[in-house]
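Single-structure report; data block below.
Shown here: the complex without one of its protein chains, the others still in place.
As written, the chain order gives the labels A and B, with residue 1 at the start of each chain.
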Amino acid sequence: MRDWRVVLAGLALALLCGGSGWAAYEDNPAAPCLACHETVTPGIVHQWEQSKHSKVNIKCYICHKAKEGDPSGYEHNGFYITAVPSPKYCESCHPAEVEQNARSKHAWGAFLGPLKPYYKAARDKGLDPMSQETAAKLDPERMAKTTVSPLFPDSSILKKIGLLDNADYNHNNVNLGCMECHGSFIRVGKNGQLDGWPNAGVGRINPDGSLGSCTYCHPRHTFSVAEARKPETCGQCHLGPDHPQHEIYEESKHGNIYAASGEEWNWDVPPGQWGPRDIVAPTCATCHMSGFGGAVETTHDVGDRLYWELQPKKSVPQWKGPEEVDFVLERIPDEKKAAAGRQKMKTVCYQCHSRQWADNYFDEFDQVVSDYNMLWDYTDGLLQQAYEEGLISKDLPLDETPEIMHYLVWHHDGRRWRMGASMMGPDWTHWNGAVDAIMNKLGTMINDIEMRRRLKELED
Amino acid sequence: MRDWRVVLAGLALALLCGGSGWAAYEDNPAAPCLACHETVTPGIVHQWEQSKHSKVNIKCYICHKAKEGDPSGYEHNGFYITAVPSPKYCESCHPAEVEQNARSKHAWGAFLGPLKPYYKAARDKGLDPMSQETAAKLDPERMAKTTVSPLFPDSSILKKIGLLDNADYNHNNVNLGCMECHGSFIRVGKNGQLDGWPNAGVGRINPDGSLGSCTYCHPRHTFSVAEARKPETCGQCHLGPDHPQHEIYEESKHGNIYAASGEEWNWDVPPGQWGPRDIVAPTCATCHMSGFGGAVETTHDVGDRLYWELQPKKSVPQWKGPEEVDFVLERIPDEKKAAAGRQKMKTVCYQCHSRQWADNYFDEFDQVVSDYNMLWDYTDGLLQQAYEEGLISKDLPLDETPEIMHYLVWHHDGRRWRMGASMMGPDWTHWNGAVDAIMNKLGTMINDIEMRRRLKELED
Partner (left out) sequence: MRDWRVVLAGLALALLCGGSGWAAYEDNPAAPCLACHETVTPGIVHQWEQSKHSKVNIKCYICHKAKEGDPSGYEHNGFYITAVPSPKYCESCHPAEVEQNARSKHAWGAFLGPLKPYYKAARDKGLDPMSQETAAKLDPERMAKTTVSPLFPDSSILKKIGLLDNADYNHNNVNLGCMECHGSFIRVGKNGQLDGWPNAGVGRINPDGSLGSCTYCHPRHTFSVAEARKPETCGQCHLGPDHPQHEIYEESKHGNIYAASGEEWNWDVPPGQWGPRDIVAPTCATCHMSGFGGAVETTHDVGDRLYWELQPKKSVPQWKGPEEVDFVLERIPDEKKAAAGRQKMKTVCYQCHSRQWADNYFDEFDQVVSDYNMLWDYTDGLLQQAYEEGLISKDLPLDETPEIMHYLVWHHDGRRWRMGASMMGPDWTHWNGAVDAIMNKLGTMINDIEMRRRLKELED
């Protein structure tokens, strides 16, 4: 369903790139690449041929020619290339998108997650956490694999049974679990040999010191905007027990309509113009990123239209971003920014829903967030009481049943409860959210503590 | 894939509506609506343009002009409209569908579920449960949010820890969980202000006293029959831990074939004619509602072709319907009705399967239902025994581990077990059904009771 807007956008892209990447194209030796790679890796050649890049003459070497100073550069049959084009490489043609993404939680996903222990250690020592040298000194991967912390919820039991400190145990679900989404620290060895790779996590620390990976949502080598607009792309990470946004969307009326008729919508409309006349229901990208026909500003800062932080133990308005504070270490709610974010989101809602409809819904959602926060206070207090009564020990943070239930009330069920409510997924709000948190996890915690209390009384 | 049948049906619809809605169209001020709404809510204008309604001149005011006596009517820029067109509004053009739906469990979904405490209270007092006045007196939403009952399985623990009676606790997963599917009671304030809204649950109590919401399965404003025929539409509610019909369908061979080739089928064929020449495998609507090429009568009473009630603690043949008894309060199995229902279902099966094939399958299914019923008897007896031994208390119905397991054996695993078998989803019959019920939940119940017994003996 291509239309004139697609053609115009192609022209615009060609003009935009004229200043930078386009110049580089003049000495673009595409033919030699294809000559081998049509045989060696025909899949990626075929993908690229289908891409808009191929239509506007963005060939291999424009993106893969290693920039000066990029440690990942190496000689490859007479060309100096990198296997890891970072956002800095995409920036020449897509500057606004790269800039927006750089201040998003996406780009900081590794440091906000599994590489937080490393980030903190680097900052404590006054070192640059993005540099290859710091990584060589502190070994971020090893730090993630051996730290006892709820960040790695299997680490307490692994410590208890001796595997965390066993040199033969790789704890490699950290690599193929956590870091596949959050991103790894890619370190460079000799001749382009890469450590912590393959990895395309959204918060990847690239050899050139930049953060993030554009290819995570625009998969190589088609780099299709249509793909990035489809919910399955977001669902690669936003799914599962602790943040099932994809499943919530699938359950919502929005997701039903997408599943039932999405294949007939216009997916290739240029950014900013893609709007209510092209689709019948929104996808993730519509509400959180797209301009929706000009109603709002397009953004690649995925948290830009949100009020609540829904992932922490207790929900607060959106934190100040990395352009204001070191938000890996300092989490400062910013009520004003959050309110502005919600206003943008509502503007998207209003394109299809009445003001009363949308405003009422957000009120209902806020009530759910408040409920969760109250339940969390109770749960947290109960854990402290169990410590004080000596029913459980603080030795390891996550090895005794009450500790594990306390964790799950927050990290799994409590997120589903809030996130389900945010996007109209009733089963996630109720069964997999509130009921799982309250009846199953808090219920188990209460019963377990009572049992421990009776045992202790008998023993005393 | 439109064909002559679609064209004919359009003409027929136009003629049918000539008697009622069509007359209203003569003074239909569509243009003024669009003049604003093309800018204010472009999404819904675009949806309507794509609808069959727009093709046969069913414009905004035909459906949104408030009927006399509808409390939700209000002045809106010179027009007297409602934001909540109920089934009574759809009835002028779709009388059979509305009548069939009105006696289905769908239409009574709120009263059979979260609004049952209110319904019972109203009936006890001799009040009309559908009226705005009764709702003003009894406050159905508040009643749902503060009643301790297995209907709200988090209510026991919430009561125990003091949140259920805490005025600051909203218990709002009742609204954004239960009622999003079951439906809310929509109460009307001043100037069209609505309480309990937005809500489009199948059993919604509308301001005009009618039950249900056509838009739940025919989402506004395309109201597409194709969408309603796709399994994702049913899957908006029929999914999750307690009735995963959508997941079961996805696992079944029927669902596999739909996923692999459904995009090539004929989805727009008129009701009654849609049949085995249009599709390669059935969807939910095919077996439960459609005429399947004339093999059976089309119906909007979704239970019409069923033998078993699969959701209660113990399975029985289908209950007598609301046209015979007050089935919210009186649940009377009707063996004859159930047998007739199964015969209709088998007739659908026979369009693609041999009689031996289909009959054998139903025999296998009945054996599974019988198994579950026997297991439930045991589980229920075990709970009563634990009460009698004084191992647990009857104070709250759902706060101690054996009570919670007993509930899950029925409400979650036991439904999956039976429903999985009804629709050829082996993982749901076995792993998420029988094995979860027997090994995991009953197993936990047995182990927990044994632990309590040993503790009690030590304490005594």
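General remarks:
In this section, a residue touches a chain if its C-beta (ideal position, glycine included) is under 8 Å from a C-beta of that chain, and two chains touch if they have at least 3 such contacts.
None of these values were measured; they are calculated from a predicted model.
Only one residue in the set A:Met143, A:Cys214 or A:Leu398 touches the chain that does not appear here, and it is A:Leu398. Interface note: of B:Pro117, B:Gly209 or B:Pro276, the residue touching the hidden chain in the full complex is B:Pro276. Counting the whole complex, the residues of chain A in touch with the unshown chain are 40-44, 46-47, 50, 83, 153-154, 156-158, 160-161, 163, 166, 168-173, 175-178, 180-181, 192-194, 197-198, 200, 219, 222, 224, 226-227, 230, 232-233, 235-237, 239-242, 263, 398-401, 404, 448, 451, 455, 458-459.
Counting the whole complex, the residues of chain B in touch with the unshown chain are 250-253, 255-257, 259-261, 263, 275-277, 280-281, 293, 350-354, 356-357, 360-361, 364-365, 367-368, 370-371, 374-375, 378, 417, 420-421, 424, 426-427, 429-435, 438-440, 442-444, 446-447, 451, 454-455, 458.
The criterion applied here is as follows: only the chains that are shown with their structure count from here on.
Centres computed as Cα averages put chain A at a distance of 34 Å from chain B.
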